[in-house]
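With one protein chain withheld, the remaining protein chains of the complex are depicted in position.
Order as written gives the chain letters A and B; numbering starts at 1 within each chain.
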Amino acid sequence: MQVQYIFEVLGTVFFAISGALAANKKSTPDWFGVTFIGFITAVGGGSLRDILLGSYPIVWVKDVLFIYAILCGTILASIFYTTLHKLRKTLFLFDTLGIALFTIVGTEKALSLGAGPETAAIMGMFSAVMGGVLRDILTQEVPIIFHKEIYATACLAGATMYLLLHYFHIDRNINFLLSGSLIVIIRILAVRYNLSLPKFRKDSVNTVA
Amino acid sequence: MQVQYIFEVLGTVFFAISGALAANKKSTPDWFGVTFIGFITAVGGGSLRDILLGSYPIVWVKDVLFIYAILCGTILASIFYTTLHKLRKTLFLFDTLGIALFTIVGTEKALSLGAGPETAAIMGMFSAVMGGVLRDILTQEVPIIFHKEIYATACLAGATMYLLLHYFHIDRNINFLLSGSLIVIIRILAVRYNLSLPKFRKDSVNTVA
Partner (left out) sequence: MQVQYIFEVLGTVFFAISGALAANKKSTPDWFGVTFIGFITAVGGGSLRDILLGSYPIVWVKDVLFIYAILCGTILASIFYTTLHKLRKTLFLFDTLGIALFTIVGTEKALSLGAGPETAAIMGMFSAVMGGVLRDILTQEVPIIFHKEIYATACLAGATMYLLLHYFHIDRNINFLLSGSLIVIIRILAVRYNLSLPKFRKDSVNTVA
């Protein structure tokens, strides 16, 4: 449990960094704007999950450490701004570790609150990606989940694996590790080989005005 | 009750279809993106209503059938894509039946949770239109409720009629039918005769920069 908590806080820092850097792309927002977007990116997914499940108090409302983790991420993003933009691969890895972790934590939480497996998988995926969706809405970008490479689907795959192994009573820590790794591996392969899901309709742009 | 439940599930399928087709208009999203937008369109309004009323568990979180109804709608949208786009009138009818049904169900639910009539009417309208509003925000379109023909106002009219007849102790099933029909009729007349509410200010575009 202690280890998972540390991971959650670290995941929050990573998401806040990625949010702060994304906020800074489009315009030149001030410190408040960047921190705000880092905040929404980091806590948006988990807050939505808790609200949909009616699970109160919401994590960051109760535990002030998450608020400081976000401030910490924003300050790190400012200090190491140039370095971080050179380390695109490092950043990608942070984001990938973040969504892997948040997916499994979210799936687990939904299960523990009595949700069925389908709902739990959706809640896991929401925990991981909805912060980024809210960030994209606020900064008027196309939401990340509609981007080219496999993203949210990797989270659903990892959540599904977790649920299967859970069903077969695999040890929880091993399950956590295996399912999280699946998300990381799918995501790395997707970006390296530019993998995407099949289009809904190949001809859709031409067919519909 | 059984009949209403069937209608709710059918309404969810219809909204998922309309969401999937709308998602596909703008770009060429993949299967995940289309299903995601169908999902938000179908459950967004009801989820917001339940969250605002503090009514837990939220319908689709508890009842997995709604999740499968959405998947079903997305698959139907894919298979019958060309046909559905030719059957614009059928689609319009589906959407109209969907909002009529969701309005009355939402109004009823709010009333049963002790909301006053004004709040109940707003909750009914939210149930019907907010899924479409969220869809439009995600796909960066002008929200449907700001479109030309009368839309959300038809829902408010139906909800008001339901509340009036409820006040006069009209039988619930008859009331459901009459109020739902009012929404369908207003909506059909609005589209056929291109009816819209009066503008807030005729000269607003010129007056304000």
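Operating definition for what follows: a contact is a pair of C-beta atoms (placed from the backbone, for glycine too) under 8 Å apart; a residue touches a chain by one contact, two chains touch by 3 or more.
Remember, it's a predicted structure, so these values are computed and weren't measured experimentally.
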Chain not shown: contacting residue from B:V9, B:V64 or B:I137: B:I137
Residue in contact with the excluded chain [from B:T41, B:S127 or B:T153]: B:T153
Which of A:Q4, A:S78 or A:S196 contacts the chain that the document leaves out: A:S78
Touch residues of chain B, complete complex, unshown partner: 51-54, 115-116, 118-119, 122, 133, 137, 140, 142-143, 145-146, 150, 152-153, 156, 196-202, 204-205, 207-208
In chain A, positions touching the absent partner: 20, 23-25, 27-34, 36, 47, 51, 56-58, 60-61, 64, 67-68, 78, 81-82, 85, 137-138, 140
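Quick note on the criterion: only the chains that are shown with their structure count from here on.
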CA centroid of chain A to CA centroid of chain B, Å: 29
